[in-house]
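Structure incoming, see below.
Every protein chain but one is kept in place in this view of the complex.
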Amino acid sequence: MSDWAGVFIFFTVALVFGAGGILTSFLIQPRRANPVKMEEYECGVPTIGPTWVQFRTSYFLYALLFVIFDVETIYLYPWAVRFNNMQIFTFIEMIIFIFILIVGLWYAWKEGALEWK
Amino acid sequence: MTPFDFSIPINPSALTLEMLVAALGLGILILGIISPKGARSGLGWVSFLGLMGIIGVAITMWGQSGELLAGMYLLDNYALFWKITFMVAAALVILGNMRYVDKVGNQAEYYSLTIFATLGMMVMASAGDLMTLYLGLELMTIAFVILVCLRKTDNKSVEAGMKYILLAGMSSAVLLYGLSLLYGLTGSVIMLDISRIIAMQPVSPALVLALVMIIAGLGFKISAVPFHMWSPDVYEGAPTPVTSFLSMGSKAASFAIILRLFITALPGVWENWAMVIAILAGITIIIGNLVAMPQTNIKRLLAYSSIAQAGYIMVGMVTASEAGIKGVMFYAFLYVFATAGAFTVAAYFYNVTGSDELKDYAGLSQRSPLMAAVMLVALLSMAGIPPLAGFVGKFYLFKTIVDGYLWLVFIGLIMSMVSVYYYLRVALVMYRDEPKDPSPINVSGPVTVTLILTMLVTLIIGIYPGPLSEVVNSAAHSFFLH
Partner (left out) sequence: MLVEFAMMHAWLVPLLPALAFLVIVFLTRPFEKLSAIIAVGSMAIACVIASFAAYGIFTNHEYTKTPLVYAAKWLSLGMPGVTDSLMVHVGVQLDPVSAMMMFMVSFISTFIFLYSVGYMKGDPGYSVFFAYLSLFGASMLLLVISSNLLQMFVAWELVGLCSYLLIGFYTHKISAREAAKKAFVTCRVADFGLLLGLLALQITFGTLNLVELGEKIHNFQEYTSIGMLTLIAVLVFIGPIGKSGQFPLHVWLPDAMEGPTPVSALIHAATMVVAGVYLVGRTMFLFHEVESAMQLVAVTGAFTALFAATIALTQREIKRILAYSTVSQLGYMMLALGVGSLTAGMFHMWTHAFFKALMFLAAGSVLTALHHKADVWEMGGLIKKMPITGWTFVIGGLAIAGIPPFAGFWSKDEILVATLAEGHYVLFAMAAFTAFLTAFYMWRMIFLVFFGDEKPENHPQESPWTMTVPLIVLAVGAIGAGWFGTPWYNVWAEWIYFGEPHHGPINYGAMLLSIVLAGSGIYLAYTMYLKDAQKKRARKLAEWFGPVYRMLYNKYYIDELYLWFNHALVDGTARLFYLFDLYVVDGLVNGIGTFTKSSGDGLRVFQTGRLQNYALIFFLGVLAVAVLVTFTGPSAASLVLGGVK
């Protein structure tokens, strides 16, 4: 029973925490509408033109490629540290791993992901 | 001995299939990079023939058994059967939809991602620990996300991709939460160890919570109600070949891993999950069939029908017995063929007419008797009408639960009857209505082969289920030998 009480308390607290915040702000908020308040942004500059603009996907692609090679380093590092104690098979494995990544890079390059157009 | 001990020698030949499939996928990608745009439609044949070759290799490996890395990776007939099923599914999808893919473009991406998704499924089938499971699952899912939004210029396709990645991410998170709870409770990620440790402890609420999370996370993949909301939208929006592969490959792979996880790692708490699975199966069968009825879009109809089919397959899990596993595998195999048949017709039809609407299928029997016949056979098999394969499959599944879950048998029977209604609606439209455009549809060679093959297999398994039944028996038997 005690175990379940813990779970129950956990859920209750979670619920109260979430609902409590909304409820409190709902209760204590000032309800005075004026034109400034009804704008999209209460503070700051009014938007010019449509807000639904697209960002260049190139940002995303660069970031993605960076992450891939960043992660590669994480794999390579422990491998390099233990390199002397390893069999030849592990070496080949890492070559294959890098090769796969290179194919990916090759593909990205070929598809023009690295060009800023 | 921890699985991360690098001093354990791995026998690489045990992973022949996975390596071959990975090599094939990479090869297709490289070929796609180096070949000119016009020559890329040949990639379909390369992938198809490559897969057929690997299926050949896989068949020679029948009977292998063993464990790699202390149970991280399990090799048995069970895994092998699933792997062959996935590859057959992929090969059918590729063979039947080459023209569709040529129209969409991006052949290299399409074929290599299809193969990588297959690889993910294969890893899932052999997964013996939670990490490998998740790895395979994500490999498959990410490949599918890209495949779903392959038609970049089509808003529906992109929307479907967006929905899929967000919801899949959510479900993955839930699943991971469940898996990590499981790890936290048992201190192991190896399924065989988990099952031993769980057997020694009393059932704790945290374990139940883990169970809930896992059921939800994997239930999403098989689109079990109430975790099915994504599938009609995604199925409709995705390119039809992808939909087809999603509904058979992804689903079959998820079933493979669900069986493995629940029956290998969690048999000790069988009492806790059996009834839930039974209830979910019942709800899935009911909702899938009910909502399929008012559908007017053939892909949406097939999507709901595939939800219902997942419900039927879940029935086999309930008893956690060899017979149940056998039923699941049998049904999944024939489901692959029925689905491939139906979706290939849908894809080809879309190719020719640009429509997925049911009303445009009017008079298909006059325009292309073959397509109409294949659609009919596939749908009737899904409805479980003898002597088609679906009947035998349903028989195997429901036979396991006659003792103790009779209510579920009744739900299955009644809903099968309901399903006949909407399946026959398609048949009526195809056979009774006069076509608006009576011009005949010429079916190209590879598509004809795919269609006839799916139809023949559906018929033959229905009439003579013996051999497949024995293969599946052996596979199900090997499941418990670890």
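List of remarks:
Note that the chains take the letters A and B in the order they are written out, and that residue 1 is the start of every chain.
Going forward, a contact is a pair of C-beta atoms (placed from the backbone, for glycine too) under 8 Å apart; a residue touches a chain by one contact, two chains touch by 3 or more.
These numbers come from a predicted model, not from an experiment.
The residue touching the chain not shown here, chosen from B:Ser47, B:Ser171, B:Thr264 or B:Ser478, is B:Ser171. In the complete assembly, the contact with the undisplayed chain comes from B:Met229, out of B:Ala39, B:Ala199, B:Met229 or B:Leu481.
Although one chain is not drawn, its touching partners on chain B can still be listed: residues 162-163, 166-167, 170-171, 174, 202-203, 205, 208-209, 211-213, 215-216, 219-220, 225-227, 229-230, 232-233, 269, 271-273, 275-276, 279-280, 287, 290-294, 322-323, 326, 395-396, 399, 418, 464-466, 469-470, 473, 477.
Operating definition for what follows: only the chains that are shown with their structure count from here on.
Chain A and chain B have CA centres that are 29 Å apart. Those residues of chain B that touch chain A in the shared complex are 6, 10, 12, 26, 29-30, 32-33, 204-206, 209.
Across the interface of their complex, chain B is touched by residues 3-4, 7, 82, 86, 89-90, 100, 103, 106-107, 110 of chain A.
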